[in-house]
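Quick notes on the structure that follows.
Only a single protein chain was left out; the remaining protein chains are all shown in position.
Let's turn to chain A:
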């Protein structure tokens, strides 16, 4: 649907646009649901203003956006509390308006005025907006819009850090398992961004919330949902095996409980899951500093493990390295199983 015919009569300058958006969004409040016509009219006004904002920020196909106007609009919007207003009104906006908003959001956040990200700074002062966006994953209609907006926010360390440490972060463990695949996988990609975009922040968080986090994560790894198991396992190796998380990793591979999870996943009906599990399992085994409990488990199960490992094969180009590692791991398990000290 094209709104291009609205263009001529619209507000022209960035302050006018910001004000028009603010007024039209506020006008939504004064209309009650009973006034269907009036509400529709108010909504139309919002949509028109969003189109104006979009054209100012991203051009209209013929005219390139004016850099000065773009930063001025970003400034006005953060000054006039428009950011807070659009976020809170998001659930009642229409499809087109939400889409325009998502587009503008990514541009606005990136604007630097006097070497400051004015919109990001606004959000830093109004962090509850992030919680609001996270909770929106529960609303199927707007979940994907919010997901996009959240991922834009997560690009900025300060905002990512807030989400990571906020109470709403645990909601992701629920959202990634929502039955609606679109929403669940969008939530997962946000979850993944949070855990991988800023490695040192994540390392700090995991150090402080080790037990709490891995308790929750265990539920994902042992989920009955195939997609959850596969994604969470892959993500685990993505962040656990990153350099800044090496202390977390060392702690993780000492725990019998997590070894057992990996052993269960090695036996998963999915070959992909088996292979991903191997890449974490191997670290437990290769650890030269294995605790006695880990050694006992490996020794007790060595026959089954060797059988499993022997039947496991990599694919394509990964083959050679996989086989190499597998040999190493098999040898280590055999060595452990022969240890006299473990026999009681």
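Convention: a contact is a pair of C-beta atoms (placed from the backbone, for glycine too) under 8 Å apart; a residue touches a chain by one contact, two chains touch by 3 or more; residues count from 1.
The rule we apply is simple: contacts and distances are computed from a predicted model.
Between the listed names "Nucleoporin Nup43", "TBC1 domain family, member 22a", "Serine/threonine-protein kinase BLUS1" or "Ras-related protein Rab-21", the UniProt record for the complex's undisplayed chain reads "Serine/threonine-protein kinase BLUS1". Only one residue from A:19, A:174 or A:234 touches the chain missing from this view: A:234.
Among the residues A:22, A:198 or A:282, only A:282 touches the chain that is left out of the figure. Although one chain is not shown, part of chain A still touches it, namely residues 1, 54, 57-59, 61-62, 64-65, 94-96, 99, 102-103, 106-107, 144-145, 147-148, 151, 179-182, 185-186, 188-189, 192, 225-227, 230-231, 234, 241, 243, 246, 249-250, 269-272, 279, 282-283, 286-289, 315-318, 321, 325.
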